[in-house]
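Structure first, commentary second.
In this view, the complex is presented without one of its protein chains, the others remaining in place.
All chains are identified by letter, namely A, B and C, in their written order; residue positions are counted from 1 within each chain.
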Amino acid sequence: MTQNNRLSGGQIDRDTTLNFRFDNRSFTAHPGDTLASALLANDVRLIGRSFKYHRPRGLLTAGSEEPNGIVELRTGARKEPNTRATTIEMFDGLEASSQNRWPSLKFDALGVNDLFSNFLSAGFYYKTFMWPAAFWEKVYEPIIRRAAGLGSLSAEADPDEYDKGFRHCDLLIIGAGPSGLMAALTAGRAGADVILADEDFQFGGRLNSETFSLGEQNASDWATQAVAELSTMPNVRLMPRTTVIGAFDHGIYGAVERTGDHLPTLPAGKPRQILWRIYTKKALLCAGATERPIVFENNDRPGIMMASALRTYANRFAVTTAPRVAIFTNNDDGHRTAADLHAKGVHICAVIDVREDAPVNYDYEVLSGARVIDTKGRLGLTFVEVALPDGSTRTLDCGALGVSGGWNPNVHLTCHQRGRPVWNEALAAFVPGSNLPVGLSVAGAANGQMSTHGALQSGAEGAVAALDLKGVLPDLPEAEDAPIAQKPFWYVEGCKRAWVDQQNDVTVKDVKLSYQEGFKSVEHLKRYTTLGMATDQGKTSNITGLAIMAEVAGKSIPETGTTIFRPPYTPVPIGAFAGRMKGQEFHPTRLTPSHHWAKERGAVFVEAGNWLRAQWFPLPGETHWRESVDREVRQTRASVGVCDCTTLGKIDVQGTDAAEFLNRVYANAFAKLAVGKTRYGLMLREDGMVMDDGTAARLAEDHFVVTTTTANAVGVYRHMEFVRQCLFPDMDVQLISTTESWAQYAVAGPNSRKLLQKIVDPEFDISNEAFPFMACSNITVCGGLRARLFRISFSGELAFEIAVPARYGDALMRRLMAEGEEFDVVPYGTEALGVMRIEKGHAAGNELNGTTTALNLGMGKMVSKKKDSIGSVLSEREALVEPDVLRLVGIKPVSPDEKITPGGHLMNIAGPVDAANDQGYATSAAYSPILNSSIGLALLKDGANRMGEKMRLVSPLTDLTVEVEIVSAHFVDPEGERLRA
Amino acid sequence: MRYSGFRVIKEALTGHKGWKPVWRDPEPKAQYDIIVIGGGGHGLATAHYLSKVYGQRNVAVVEKGWIGGGNVGRNTTIVRSNYMLDGNEPFYEFSMKLWEGLEQDLNYNAMMSQRGILNLFHSDAQRDAYTRRGNAMILHGADAELLDADQVRKEHPYLNFDDARFPIMGGLVQRRAGTARHDAVAWGFARSADSHGVDIIQNCEVTGLRIENGKCLGVETSKGFIGANKVGCAVAGNSGRVMGMAGMRLPIESHVLQAFVSEGLKPVLPSVITYGAGHFYISQSDKGGLVFGGDIDGYNTYAQRGNLPVVEDVCEGGVSLMPVISRARLLRMWGGVMDMSMDGSPIIDHTPVEGLYFNGGWCYGGFKATPASGHCFAHLLAKDEPHPVATAYRLDRFKTGRMIDERGAGNQPNLH
Amino acid sequence: MIINHPLLGPRDAAEFTYLGDASLIDRPDWQAEDAAEAFYDYAYLRDNPAGEHKELWYHEAGDRSWLVVTRDTTTHEISKVELARDVARARGRSK
Partner (left out) sequence: MHDLVAITALGGTTPRVDTVAGVTCTENPSVALASVAARRGQEAKAQAALAKLIDASAPDVEQHAGGTIAAFWSGPDQWMVEAPFDSHEDLALQVKSAVGDTASVTEQTDAWTRFDLAGDPLASVLELLCMLDLRKISAGSVSRCSIHHVGCFVLCRSSEAFSIYGPRSSAGSLHHAIVTAMRSAL
């Protein structure tokens, strides 16, 4: 198809032709085009359907404020719904399709809604669909949901990558129009670190859309030259295709750079977009202004556009929407559009100006004091009906109507910290208020300087003021400095089906109805009618809606209220905020020193926080995980097993006050712990609940090594720093984490000593006498490698933990396996670890759930009352020491073949099963291959006094009821003889 | 005026001339039996139940701005009763039952949509905790189901089952949970309360509480003093400010919770989903927007806005769980100020000041509680005794050690 | 947000972990007559001001310093940043 709406000139590369498809029809375009300009060039006016009434819609604007011209871009996994045709930079092979229509754009079945529009008035759904009650989910809502929504997502995962980055600058300039370019030149020449960002792929802003000149040059040439100068400055970073989306606290701005959206395909490893956090000393908002419509009957037909958009398409893209064009305006800027189009050979049917004293132009007809009262053309504008001052009407035959209602400064970012814009009577528009984000100032049209000269000057002044630059302003090129000449005019009296918010189908009638129903605040208006809630965020509709409500209320606009804007300035792909932190990279993965060895052994791994830990080590022939775990438990208890426990937090605590410090952070006493000994430590939160537990080994008078649970390592370290720095700042204590330094392995089982004796260097005696239970020492292994040995046991067996520098962890594990062959040594994972700790009745994560006290866990006596320790006072509160508080007990099914379900609740053997009779709950469970029975730990009311009692463990969720016996939590070796052996 | 489909048709045919304001805009009287401070969801619900259930007609709601402008108008609209502890579950299940009959009770379509909520788990410990929770729900008469990974995949094939850093092991489902149209909830309660004679007074900021000899006599406002026999404070987010006027310090901090909505999309998400390995929960509104959120920013604030790190954190969780939403665009973000309490649970209680009652500490769970909170607060105000399902929400529970701590995070509000 | 670390200069608040009101430095005497009441007040009650707030931040991804930040909770403006250890000493805390 030929581009028969192309005009001469423009900033497109006519030497190159690009092919693209829209709704499966092929077209051609040129570099420099947007999808919107290319469609218009090819005489395509109908692009989409509206949200509610499915009215045929075309383009309204030429920028990111576009409400109507939204399409699904690309295909397959890369499909992007709701993409503005006006911001899509043309590339070869581009594919787009219209959305929210069925079966086709021209014949949309739901267009029928338009006929019933009278019944679908604002908020109608709040008043109906209530009977019968059951019908909402079943009937009404599914229909509404199917009809609602706009484009559709691909069902596939997004194949593209996104990056995040961080940049710093003295001055961030947002917008590269006349004010932004002038500000950048001023600040850049002064040597400041400047970032100049603009959402467009071509810097220049409105200058690219105008024909007037700056100094000797025409506007766009001046912009090109300014960019050329800026690009030679090392202290200036130019960021085209970059939208500054939000102004956050303390001068941090979010910006999204579209590095790949204009490319047919992304080069390998390159991101589609980059989310930048820009740290600024100062920022200057040069975001320009957005032209606003005048609202009239049937003002939403394809071909009815903003006048400035027609001008942009003609001057920048060399395109006219139609050969015959009319203009409807309340200000002189509308006439500029008419003049430019006329100069390009477009036929101007007439300029309809609401002002009686409209400027006359002898090249085409001007209808002063006239209004547009209706339009015709189902799929595209054909006729415009005009009411003349004398009461007569005229029908104009035209394919496009340019509407100009004046300009609204783009104040959005000034509102991002809840600042409110203020009404400017002269402009009849909101301008930035006084409460801007700290460090942000505003220049150019965004600040109400509507002339090009005003923009250039305020841009230069803005840079000078922001950076406190000495010296005079740079010379400014001569530029138009036309005063504002407009008569505020929001909508044509008497219109009903006249669209304020075109995408969400909010009409003048809806605004009036919402006021009639008492929704008088702007926020109520928005929420009740959905005005401004569409993907264009109301850029062309909010203020008009407010103005119409003000007229209805008989109040001034500022009396009626303001409307503020929230981030992001334009919608941003969720993926851009996620960056690379997704999939496997969502969180960093922490590997233990024996990971590579365990992988060779075919271990099954499990996430433990960010760690990956071996869960069990299946042998060939083992088909069920229980086989492996049972074997690991049996072999460990029968001979010896090895488990990587490096993930436990390790904190080096040194200093002359180290012992006293531990006395404060642990509930039990540490001051008198002998050097060379280890002690179990119970740590409480200040509210008396158990925070964590672990061991503290005293390597020297002034040196301890403390362990934490894997889950709480970070929190406990933070807590200890808090106690050290904030509570006892004069204690001589130094802390540092050593979790990663040491590969630490538990060697457990009756033969653990024999195995270790084979690798511990002979000068170290680890016999029971020389190295008894809870001993600890620095030693060497394998001929001189420094190591640490602790005789502690989580399994309840004779056990040690041995630590060597992490880089040797892999080798040590292999050595232990080799030396252990004669004992039939077994590596065991977290499952077997869990089984053995339950058999031994050790509380762990499931019991340390943040709501349990030492008393609950059977360690009440450990909380020393002879000293000051965190949490001891509040652990005494009445409800925490009542006789029937939960106590940790063991539970055993009465018939061993039955299974304990963690999370099941305990009920008395007789009586109702309900919340009122809840006695407690099972925290952990496992199958004990030693007892050949399922066993569990539970927290039971007054549990300590209910040993031997039969109860029901109920889990209606999993449809289980098991009769259990309450027993001691210490299933294995209650006297602890084994671990002292 | 009763709303119905027939009414809508009739009005449509007669040019919608008959629609009346949804609530009057009265000037305050000199004296009321009961004044509720706060024209948000909870305050308006309180007024509705006071007038409709407890027969209190001489009631005013005073609101500093426009009604529904607080958290009821800035949340992620989720309704559920999937709590674990005795102090909570009966209350939230009571609330769920009120939601189920709300449209008919209010004659206003708040679009309560019972599309279900799925809480995913990714570890054995999480599964055990959810099992305990699900059992507690059932024992309290609510509904709960436990799904394994395959069942989750059947219902939600678009979740990340292929390269998840924290694989989905299953989930706890409450089918009766869902979402409601948040603004409509506020408007519906307001309309009903108004129709039962309650004065809803907008743009009337409380500037002080008149307290003499330990008794609260009324409120000083931007529209002058308004007397009352009883004053109930329901201003979650600003509880510290208002109760501060009575010289009270609370077990509460104010924090901001951000929420997000995407551009409108054709239906992709059948229910509400929460991620167990990251800060992310999501649903899809009837208009097609993906409504999602995550963790609070974490620092004390009264500003209704947040910062980028949490936005990124939420989206990282979202894309990790649902790679299909990566190309969907985030359209709007906003912040609501939350009463974060010291155990993550609310307070509905009388205060040491006679005639002054307090409702707050809702953390970020206030929306789902709206009907029950209103009902129970109305009960307390009308009868001077706690409603049976709200007896645990006492102000003194931290002193006695009767915390209701679902998360086990203890006395650090920003962890709840 | 940006926290101007007394030693490191401006750092993004994302590097820090927030605890809460700086009154958490003023831990009561465990042996006092009213210890129970005092600890309840210390652990649970907050001024929660709308305005200037002294609060504790921990430079988790930095130098591990605890800081006392004076910040306006209505504007987020930060007027002062101190090392918590210095503040604690100034408030009479020692060993």
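Throughout what follows, a residue touches a chain if its C-beta (ideal position, glycine included) is under 8 Å from a C-beta of that chain, and two chains touch if they have at least 3 such contacts.
Please read these numbers as outputs of a predicted model, since none were measured by experiment.
Taking every chain of the complex into account, the chain not shown here touches A, C.
Among A:Trp616, A:Phe771, A:Tyr808 or A:Phe971, only A:Tyr808 touches the chain that is left out of the view. Only one residue from A:Pro103, A:Gly391, A:Gly554 or A:Gly783 touches the chain missing from this view: A:Gly783.
Remark: the omitted chain is touched by one listed residue; of A:Arg21, A:Arg78, A:His168 or A:Arg189 this is A:His168.
Taking the complete complex into account, A:Asp732 is the one of A:Asp732, A:Asp765, A:Asp824 or A:Glu878 that touches the chain left out. Of the candidate positions A:Arg6, A:Arg355 or A:His595, contact with the unshown chain belongs to A:His595. By the touch criterion stated above, the residues of chain C touching the omitted chain are 7-8, 12, 14-15, 60-65, 83.
On the side of chain A, touch with the chain left out of the figure occurs at residues 161, 163-168, 193, 268-271, 274, 277, 279, 580-581, 585, 587-592, 595-596, 610-611, 646, 652, 654-657, 702-703, 730-734, 736-742, 780-786, 804-808, 810-812, 815.
By definition in this document, only the chains that are shown with their structure count from here on.
Between the CA-based centres of chain A and chain C the separation comes to 28 Å, rounded to the whole angstrom. Inter-chain centre distance (chain A to chain B, centres taken as mean C-alpha positions): 22 Å.
Mean C-alpha positions place chain B and chain C at a centre distance of 30 Å.
For chain C, the set of residues touching two or more other chains reads 1, 12, 19, 40, 43, 75-76. In chain B, the residues touching two or more other chains are 303, 307, 399, 411.
Listing the residues of chain C that touch chain A in their complex gives 1-2, 10, 12, 17, 19, 24-25, 27-28, 30-31, 35-36, 39-40, 42-43, 56, 58, 60, 64-66, 75-78, 83-85, 88-89, 93-95. Of all residues in chain A, only 51, 78-82, 118-119, 121, 124-131, 133, 136-137, 141, 144-146, 148-158, 160, 162, 164, 246, 248-249, 252, 254, 275, 277, 416-418, 509, 513, 516-521, 523-524, 527-528, 530, 534-535, 537, 566-568, 571-575, 577-579, 581-587, 589, 606-607, 685-689, 845-846, 849-851, 874, 877-880, 901-905, 913-915, 918, 921, 923-924, 954-958 touch chain B in the complex they form.
Contact residues on chain B toward chain C in their complex (touch as defined above): 238, 240-241, 244, 249-254, 298-303, 307, 309, 342, 398-399, 411-414.
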